[in-house]
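If you scroll down you'll find the structure; I have some questions about it.
Heads up, one of the protein chains got dropped from this complex, but the rest are sitting where they should.
Going in written order, the chains are labelled A and B, and every chain counts its residues from 1.
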Amino acid sequence: MSQQTADPELYAEIQDFYARHMHLIDAGQVDAWVETFTEDATISNNVNPHPAHGREQIVGVIRRAQQQLDADGIRHRHWMGMLVVEPTADGTVHARSYAMLLAVRLGEAPVLDRSTRCHDELVRVDGDWQIRSRRVHHDGRP
Amino acid sequence: MSQQTADPELYAEIQDFYARHMHLIDAGQVDAWVETFTEDATISNNVNPHPAHGREQIVGVIRRAQQQLDADGIRHRHWMGMLVVEPTADGTVHARSYAMLLAVRLGEAPVLDRSTRCHDELVRVDGDWQIRSRRVHHDGRP
Partner (left out) sequence: MSQQTADPELYAEIQDFYARHMHLIDAGQVDAWVETFTEDATISNNVNPHPAHGREQIVGVIRRAQQQLDADGIRHRHWMGMLVVEPTADGTVHARSYAMLLAVRLGEAPVLDRSTRCHDELVRVDGDWQIRSRRVHHDGRP
């Protein structure tokens, strides 16, 4: 097996990126979070047949989801792990990872809500990493 | 969003620090674990109104908790993740992370006991990182 090991500096940088990305969404800072995507970013998954295109659509989807969470009294904690980072010749970085979602209700123990695999394409924009394409596979869903 | 990305070397170093820190506490090596805090360290959280000040108090709290775990036949596994590392001009490092706690009883599947956010201030003492201040927010608690 040829491992095509990522540059260790890049590896740590991408980990740091995802940590900030997850803190923002879990804290409900949607406007700052969506800036971790490119203007024309696409998010798709195996559950919803309609991908979201562009920051406006992405924010719309997320705000509705967060209103539902608020109504239900649930906090989310997104954990990213098992990160594989693959740079390409044109500077795009492919990042494949696992993500799990913990859901916490007031006064209750956390619940393991979801397990996913995530394949992102990241590009540098003005010195910062941004996600141009995200494909999520929800485990346990066809 | 300006990402203020941490130096990748520092990022890996702090990850390594937390891994050792967690192995020590979960293995019950309290005397070695408390040396990952400064002499005058403070730990506070949103559940207990009384912060612990200094190694002696910290050890006291932990020993009582571990005696209870031993009596209950429970082992803990602390996982830190989603680490954001922010160095400051005076050398102090702010580390914000998620932590989750797995509890394992003999013969049973592990249980997701707790989800927290953790904000540590770390300083170098004689070449090693030590925690000077830890603030923990237990999710699902007011």
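Quick note on the criterion: a contact is a pair of C-beta atoms (placed from the backbone, for glycine too) under 8 Å apart; a residue touches a chain by one contact, two chains touch by 3 or more.
Predicted model only: the values in this text are computed from it and were never measured.
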item: Full-complex contact with the absent chain, from A:84, A:123 or A:136; value: A:84
item: Which of B:43, B:58 or B:80 contacts the chain that the document leaves out; value: B:80
item: Chain B residues touching the omitted chain (full complex); value: 8-13, 15-20, 22-23, 32, 35-36, 75, 77-81, 102, 104-112, 128-129
item: Contact footprint on chain A, counting only the chain that is left out; value: 1-3, 5-6, 8-9, 11-12, 81-85, 96-98, 100, 111-115, 139-142
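Here, only the chains that are shown with their structure count from here on.
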item: Rounded Å distance between chain A and chain B, as computed from the means of their C-alpha atoms; value: 25
